[in-house]
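And now, subunit A:
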Amino acid sequence: MARTISYREAINEALAQEMERDERVIVMGEDNAGGAGSPGDEDAWGGVLGVTKGLYHRFPGRVLDTPISESAFIGAAIGAATAGMRPVAELMFIDFMGVCFDQIFNQAAKFRYMFGGKALTPVVIRTMYGAGLRAAAQHSQALYPVFTHIPGLKVAVPSSPYEAKGLLTQAIRDDDPVIFCEHKALYDTTGEVPEEQYVIPFGEANVVRDGGDVTVVAIGRMVSVALAAADELAGAGIQCEVIDPRTTSPLDTDTILESVESTGRLVVVDESTPRCNLATDISATVAQQAFGALRAPIEMVTAPHTPVPFAGNLEDLYIPDAQRVVNAVKSVTSWER
Partner candidate 1 sequence: MGDTVVGIVANPLSGRDIRRLVATASVFPTAEKANMVQRMLTAFGVVGVDRVLVGTDLGGISAAVLRAIGTRPPRDPPWPEVEFLDQDPITQTAADTVNAVRRMAEAGARVVVCLGGDGTVRAAAAACGDTPLLPLSTGTNNAFPQLREATVAGLAAGLVAVGAVDIAAVTRRAPVLRVDGAGRSELALVDVCTSVNRYVGARALWDPAALTELYCTFAEPDGIGLSSVPGVLCPSPRDEPSGVALMLCPPAEATWVVAAPIAPGLVVPVGVRSWRRLEPGEVVEVATPRGVVAVDGEREIEFSGAPAPRVTLRPDGPRCVDVRAVLAGPARNRLIQEVER
Partner candidate 2 sequence: MTDTLSTSVAYELKPEALHDAYRMMRTIRAFEERVHEEFATGDIPGFVHLYAGEEASAVGVCSHLDNRDTIASTHRGHGHCIAKGVDVKAMMAEIYGKSTGSCHGKGGSMHIADLSKGMLGANGIVGGGPPLICGTALAAKQKGTGGVGVAFFGDGASNQGTTLESLNLAAVWNLPAVFVAENNGYAEATSSTWSVASDNIADRAAGFGMPGVIVDGFDFFAAYEAAGEAITRAREGGGPTLIEMKFTRYFGHFEGDQQTYRADEVARARETLDCLLRFRGRVTETGQLSLEELDRIDAEVAELIDEAVDEAKRAPKPRAADLTTDVYVAY
C-alpha cells in the first residue's frame, strides 16, 4: 500500500524496517541520536536534519552517537562490517569526506580485491549533498563523482522518497560498501512510498518520463529540475525522455544508450562541478558507444567550476535550473551542422 510521505521519512522508514528485520544493522554518526551525555533528551535531534529520529529508543544500543572523529567512526563502521555487522554510518555532509576519505577509498573499497576475494565489507555511508540552502562552500557540494571514480565502491543518489527507501534498503542488504547520497533540499519533498519493504536494484536506471526527441539524463535532485523543464518543453512540442540512473556506480549505461539510439540527442543534468563529473562520464560513454546515433553534440548542464557561493542570488545562478535545461534541449534539437 503506497501513501504520501517525505524523503526524510522514507529514509527513516528504510532504516527502521531493516533494523527490525536484521539485528546486525546498527546506526552511528554525529548526533544520530543527539545528544549523548547531554542532560536533556537523549534523542533530542535524531540527526542534524532529523532523519534518524526515533530510532534510538526503538532499537536500544543500536544507534550510537559519535564524537566528531570521522576517520575513527567511519573506519569503525568499516571495521565492524568486516566483523559481521551491517553498519549504517552517517558522514554528516559529503563535504567532510576529506577527513575520513582514506578509510573509505583505501580501506573499505579495496579490501575485497586486495585480500583476494576473502573480505566482505557491507557498510553503508549515508551522507548529505547539494546546494540550495545557502549553506555556502563547505556544506553544499555534490561530490558523488569522486566516490563514483573509486573501484570497489557503489554510489546511490536517490531523487525522490520512493527511490530513497528502495535504494537504502538495497544498500543495507548489499554486501559491498555503498555511499548513499541524500540531497539536503529534498528532505521535505513528498511522494508515494509503499508501506512494505521493497528494494530497487543497483545499476537499474528509471525512465521517469518517455519521449522521442531528446534523452535527458539527470542525477538526484536534478531529476525534478529536468521534469519541470520537460513540462515546459512539451508545451513547445519537444518530447523529452527523462532518465534517472539512480546509482552512479554501477551505472546503467544500457538504458541510456538505448534511449540515445532512439532520440539521437543527449542532455545531461548534473549538479556537480564540471571537471570529471557524471555528466562528462556519461557523455564520453555515449560519444564512444553511440556516436553513430547522435544527431547533435551532447550538452551538459552543470554547476560552474567554482565553489558554492553564499549569497542567495549567486547560489541560484550556481545551481542548474529548469530554464538552463530548456535552453540546452532547444540547442540540441535545433542544431544543424
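Per the selection procedure, all candidates are chains of the complex that A comes from, given by their letters.
Please note the rule applied: contacts are C-beta pairs under 8 Å (C-beta built on N, C-alpha and C of every residue); 3 or more make two chains touch, one makes a residue touch a chain; residues count from 1.
Note that the coordinates shown come from a computational prediction; the quantities given were computed from them, not determined experimentally.
A.B. asks: Could you sort through 1 or 2 and say which touches subunit A in this complex?
C.D. replies: Subunit A touches candidate 2; the others do not touch it here.
A.B. asks: With touch defined as at the start, can you tell me which subunit A residues reach candidate 2 in the complex?
C.D. replies: Touching candidate 2 from subunit A are residues 26, 61-62, 64, 66-67, 69-85, 87, 99, 102-103, 106-107, 110-120, 151-152, 154, 174-176, 203, 250.
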